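A single structure is presented below for examination.
Removed: one protein chain of the complex. Kept in place: all other protein chains.
Chain naming follows the written order as A, B, C, D, E and F, and within any one chain the residues start at number 1.
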Amino acid sequence: MATPTALLERLVDQRVQLRLKDSREMSGRLLGLDDHMNLVLDDVEETSTAGARRLGRVLVRGSNVISLTAPNGPSPKRT
Amino acid sequence: MATPTALLERLVDQRVQLRLKDSREMSGRLLGLDDHMNLVLDDVEETSTAGARRLGRVLVRGSNVISLTAPNGPSPKRT
Amino acid sequence: MATPTALLERLVDQRVQLRLKDSREMSGRLLGLDDHMNLVLDDVEETSTAGARRLGRVLVRGSNVISLTAPNGPSPKRT
Amino acid sequence: MATPTALLERLVDQRVQLRLKDSREMSGRLLGLDDHMNLVLDDVEETSTAGARRLGRVLVRGSNVISLTAPNGPSPKRT
Amino acid sequence: MATPTALLERLVDQRVQLRLKDSREMSGRLLGLDDHMNLVLDDVEETSTAGARRLGRVLVRGSNVISLTAPNGPSPKRT
Amino acid sequence: MATPTALLERLVDQRVQLRLKDSREMSGRLLGLDDHMNLVLDDVEETSTAGARRLGRVLVRGSNVISLTAPNGPSPKRT
Partner (left out) sequence: MATPTALLERLVDQRVQLRLKDSREMSGRLLGLDDHMNLVLDDVEETSTAGARRLGRVLVRGSNVISLTAPNGPSPKRT
């Protein structure tokens, strides 16, 4: 089984895409995380109905995260 | 009795359908989960009023989940 | 006194009706539950403004439940 | 002082009126409760903008309760 | 310093005014409270855009309270 | 570092301005607080789209607070 935490830890240093509750999406390289799913991303590009903008390094509070997509992520660990 | 956790664990590796609070639905193969009902899905297809799109591997934060449907899931364990 | 937990446990294997926060209603046979009022239902029929549809087996996250109705439920235990 | 819990326990077997977050009101006989203010009511009549309907026995999740009115409730215990 | 709990305890038996999250206001005599700021009020008069009505004794769930006003409350304890 | 709690404690007896989730603002003298950021204010003036009104002493539940401004507050402690 691939637990959410194990997936996130394997995704460190890879690009992920976030969907947030306020309808924005962010893509960036995952630098770190904690148990609340607070996330630190680098090289962030944000997309909303207002268009796209580059944000640099961003800390996202976990409670605002709907989902995280890792289109080209590593395979889940087989146990 | 089939507890929610026992049901989820038996559904690992099967396709499930999620309804999320932002009105989206996702279907995918359940790879893993934790106690907060954070879920890891693979081969995800998302459906919203904006249409359908394929997302690959997705981590969904449990607090956004309304319900999970397992149309062809296994029978509940009899105890 | 009939506590909520005691009522739910006596309702296992009976049909109940749920009202959810997103305005949907579901009726189904209660298979199981946990302390967060996460519920597993079988033979679910869902009703919303979009009409009715059959869903099979469904796990509902407790935080989305407004109320659960047991029109023909058992009598409360007298203590 | 009349604590909320003490009031609720004295109201068991009496009719109360609930206001819920989704704008509905329910009146019914209070059968039981727990520490989360989850409530079991019997002989429930529900009123909403869609009119009134009878529901029988209902479990209401405490997080949806705004207030509970006991128009003819017992006097508070004097201590 | 006048802590919130100390203020509330000194207000028992006095009239207070509540503002609730659903835009209603209630005034009533404070009978009791608990650590979640659940409140018991007596002789309640409720005001909303739909007008005013008298409710008798009311238990208000603390999570719905925005603020409590004590226009003629006692002075804060000086320590 | 000036922690939020240390800032609040130094602001006791000074006028602060609150922004609340229901779009109101309140200014008043801070009398006390607790760990949930529940606040007691005195000489409160409230401003909303409906205009301004004086409220006297007010307890504000911390979960409704967005931010607190101390335009002329004391300097942060240097450590």
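The rule we apply is simple: a contact is a pair of C-beta atoms (placed from the backbone, for glycine too) under 8 Å apart; a residue touches a chain by one contact, two chains touch by 3 or more.
What you are looking at is a predicted structure, and each value in this text was computed from that prediction instead of being measured.
Chemist: As a test of the contact rule: which chains in view would the missing one touch?
Modeler: A, F
Chemist: Just the residue numbers, please: which parts of subunit A touch the chain that's not shown?
Modeler: Spelled out for subunit A, the touching residues are 12, 20-22, 26, 31-34, 38-40, 42, 44, 55-61, 63-64.
Chemist: For subunit F, enumerate the residues touching the unshown chain of the complex.
Modeler: Touch with the absent chain occurs at residues 1-8, 21, 23, 37, 62-63, 65-73, 76.
What we mean here is this: only the chains that are shown with their structure count from here on.
Chemist: Interface check for copies subunit E and subunit F. Shared numbers divided by all numbers used: above half gives same, below half gives different; which is it?
Modeler: different
Chemist: Fitting on CA atoms only, what is the rotation between the copies subunit C and subunit D? Please report it in degrees, nearest 5.
Modeler: Answer in degrees: 50, to the nearest 5.
Chemist: Could you tell me the distance, in whole angstrom, between the mean C-alpha positions of subunit B and subunit F?
Modeler: It comes to 43 Å between the two C-alpha centres.
Chemist: Can you list every residue of subunit A that touches 2 or more other chains, as numbers and ranges?
Modeler: none
Chemist: Could you tell me which shape the graph of touching chains takes: line, ring, star, complete or other?
Modeler: line
Chemist: State which pairs of chains touch, listing all of them.
Modeler: According to the stated criterion, the contacting chain pairs are A-B, B-C, C-D, D-E, E-F.
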